[in-house]
Each structure stands twice: as structure tokens, then as C-alpha cells.
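One protein chain is absent from this view; the other protein chains keep their places.
After this line comes subunit A, so read on.
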Amino acid sequence: MASKKPVRWHIAVFLAPAVLVYTAIMIIPLFGTLNLSLFNKGPDGVGFVGLGNFATLFGDPRWSASFWNALGNNAWFFLIHMLVQNPIGIALAAILSTPRLRMAAFYRTAIFVPTILSFVIVGFVWKLILSPIWGIAPGLLDIVGLKTLFAPWLGREEYALTTLALISVWQFVGIPMMLIYAALLSIPDEILEAAEMDGITGSSQFWKIKLPLILPSIGIISILTFVGNFNAFDLIYVAQGALAGPDFSTDILGTFLYRTFFGFQLQLGDPYMGSAIAGAMFGIILLGVCVYLFGIQTRLRRYQF
């Protein structure tokens, strides 16, 4: 328990710089945005409308169709990351952490390369590769005899979103890999040796010993993926533009927010509805994080080594 010292100044010293910078540059401006979402232009100037903007967003057909479309696409985007990116990341980390694996440093370095590239680069490079004009993708499929499978994936409504999600998986698989890798390496050798003494080796060692020990890290990765995906914007913006074509089939909350907030082509920017969308995104993310913090994290067992 806490001791009865009068004032523990060191706590304040440890916390002050982070809290100050964070509050001034992040929280106050964000609060300004949320505040803005409660206002809108009326016949007699800008006025307080309470939750009116949100009612419009969820209920008014002009807005709600786009909103639910973006939300659905975003959910699919997230699902693909959870089902593809994280299992691949964990598997790669587990393989990499095999003791005495040769060239492990090379693989680790190489697999992380896409993660360090900017969305600008990734978006353009994949657009070029998947482009039917340049013909790298059809050429490659032709080599393995699957040329008929080729389609202009980024240009077809039914494939575009999945393709972009997989590009994003390609880019970010290094992050779960690195986090899990660090977690696997920090498992003490004594535990693994004890397991080996009991005859638990290879894959059963992974499932029975290592996996339970890295569950907290997997939890962190899941919530990071969730937050990252529901904030995503750049890749879709770079590859498909603010209109998130074809026909809004790749529209996610980030691009929807951008279009509304800053306007595009014929639509004027609307800071009030934009703030309302930002508020809705905030609510969705907050909900997900609360489910994690109170529903999942508290049930994870942590071990001190």
C-alpha cells in the first residue's frame, strides 16, 4: 500500500511533461472539435443544436446512407486485419524466435520494410503493380498459369475494398510481428527449459507455454489494430482519392470525415457535420476500447518474471 509520505513530488515530476504537452496540443483542440459538433448553421446564423447533427447523421437519408456504408466498409476492413494480419504476424514472430535460426536478422529486417514506407509510396506502388496498363500483376499470374484470375481489382466495386485491406495488411504485418517477437524473447529460458524437461517441445510448447504468456501482447495488438483501422484514411485517400471509388465502395469513416470536413469538388466543406462524424468515430472507438479494457484486459493473467 501507499506509504504516508506528505507529498510525493516525484510523481508530479514524472507525470508533468507528458500531461502538459498532451493536454495543450491534443486534448484541448479535440475538445474544440467535439464542441463544434453541437452547433450548426441555422436561418439566423450559427447556433447550438444539441444532438441535432447526430440525428441528421444517423437518420436523415441524405447522410445516413453514406454513414452506414462507411461504417460497414470499415468493419470489413478491420475484420480482414484481424483475420489475416494478426495471425500472420504472430506466426512469423513464432517462427523467427526459433532458437539458432539462421538469417533471422535478415528476415526480420526485410519483413518490416513495407511498414516503414509511407502511404504515399505504398498507394502508388500498388496502384502501378495492379494496374492493367502496366501489366505486372497479369504478367505474374500468367507465369503460374492463372491469368484468367486477373481483374482490375482496385477498379471493381466488389474487390476494391478487400484489395486495399490486403495492401494494408501487407504494409503493417511487421507491427504485430515485432511486438510479439519482443514478447516471445522476453519469456525466460528457465520456463522453456522446464517445459522441455516435461517433454513439451515444438508446436505444443508454443500453444501451451508461449501463447498464454504472450496473450497480453496479443490483446494490445488487437486494440491497436481496431483503433488504427477505424482511424484509417491515408491509404484509401492516396489510392482511390477522397471519393473512395468506385462508387464509394471503399469509403470508410476517415474518408467520409475528410470529404465532409474539407469538402470536395462540388460539395462545400461543412465543419459542423464533419465534427459530428468525428464525434461518432470517437464514440465507436471509445466503445471498442472500453470493451477491451473492461471485458478482456481485466481477465488476462499477467506474469512477473
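Quick note on the criterion: a residue touches a chain if its C-beta (ideal position, glycine included) is under 8 Å from a C-beta of that chain, and two chains touch if they have at least 3 such contacts; residues count from 1.
As a working rule, contacts and distances are computed from a predicted model.
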Seminar exercise, completed: From "DNA-binding protein", "Carbohydrate ABC transporter permease", "PqqD family protein" or "Cbb3-type cytochrome c oxidase subunit I", the UniProt protein name for the chain not displayed is "Carbohydrate ABC transporter permease"
Exercise. Of the residues A:39, A:67, A:119 or A:256, which one touches the chain left out of the display?
Worked result: A:119
For this session: Could you tell which one of A:45, A:202 or A:295 touches the chain left off the display?
Result: A:202
Exercise. Pick from A:107, A:150 or A:264: which residue touches the chain that isn't shown?
Worked result: A:107
Problem set entry | Touch criterion as defined above, residue of A:79, A:182 or A:291 at the omitted chain | A:182
Seminar exercise, completed: Logged for subunit A, residues touching the omitted partner chain are 1-2, 8, 10-11, 13-15, 17-19, 21-22, 24-33, 88, 91-92, 95-96, 98, 101-103, 105-122, 124-126, 128-129, 134-136, 139-140, 170, 173, 175, 178-179, 181-182, 185-186, 202, 216, 220, 224, 227, 231, 233-234, 254, 257, 271, 275, 278, 281-282, 285-286, 289, 293, 302-305
